[in-house]
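Every protein chain except one is present and positioned as in the full complex.
Our next item is subunit A:
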């Protein structure tokens, strides 16, 4: 009894230490966002600003049209996540449950595309978009990101783990493939789908290079583009950058708190490390 209490205490202390370590960057971000410029890089570090500069936030907002960028980020993230979920469910089902000629070869080719670094694809993709006349449109920001081989792979593996007997039973009851996918497979794969969706949301929310390459109008740009405005060749306005970052990261934090139990479950069940 005594021993278990002791070991529990040790575990809690270790966990708390880990939690503190993970929280430090956030605390530093928020503390820096309230500092005067000369305290940002002060040695020894200043944890609590001597004077709380809330005006950093209003100042940061003036540097770029963050309200517009916010709306764009929400639109792009939402639509591309929903789009990716739909294509992923359909493709993963086809690759795991349907039998058609050349299925495994097509899947192997798809997996092969994951080997190509995205930097190499940047210019060809841009040329394709310009041929479609999509440069500087929402389509350019969204459509190329509505399918992900990694997500298909992840979900296919999950689908393969679901017993085939379920589909036989459903067919005996007169259920179509599509209905089976929608009412049986997809709900069963909820943890995997949530993982896919969350990874997508995070990537989409943080994407910088693609949005800046495919858009020219300020009206179409997203939050990370706004954050780049604080960096110049001769220095970085950390206090303003951190103020803006705190605001940009806020929706993600809320999302995390709401979805926390699914994220943990999703990561645990698919054996995927964040």
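Following the convention adopted for this analysis, a contact is a pair of C-beta atoms (placed from the backbone, for glycine too) under 8 Å apart; a residue touches a chain by one contact, two chains touch by 3 or more; residues count from 1.
Methods note: contacts and distances are computed from a predicted model.
Peer 1: I want to check something: the complex is missing a chain, and I'd like its UniProt protein name from "Cytochrome aa3 subunit 2", "Carbohydrate ABC transporter membrane protein 1 (CUT1 family)", "Multiple sugar transport system substrate-binding protein" or "Acyl-CoA dehydrogenase".
Peer 2: Options "Cytochrome aa3 subunit 2", "Carbohydrate ABC transporter membrane protein 1 (CUT1 family)", "Multiple sugar transport system substrate-binding protein" or "Acyl-CoA dehydrogenase" narrow down to "Multiple sugar transport system substrate-binding protein" for the missing chain.
Peer 1: Just to verify: which one of A:26, A:47, A:183 or A:250 makes contact with the chain not shown?
Peer 2: A:183
Peer 1: Looking at A:126, A:150 or A:262, which residue reaches the missing chain?
Peer 2: Checking the options A:126, A:150 or A:262, the one contacting the hidden chain is A:126.
Peer 1: Which residue from A:11, A:42 or A:169 sits in contact with the chain not drawn here?
Peer 2: Here the residue in touch with the unshown chain is A:42.
Peer 1: Can you list, in ascending order, the subunit A residues touching the missing chain?
Peer 2: 36-38, 40-43, 63-64, 75, 78-79, 82-83, 86, 122-123, 126-127, 129-131, 135-139, 142, 182-183, 208-209, 212-213, 216-220, 225, 228-237
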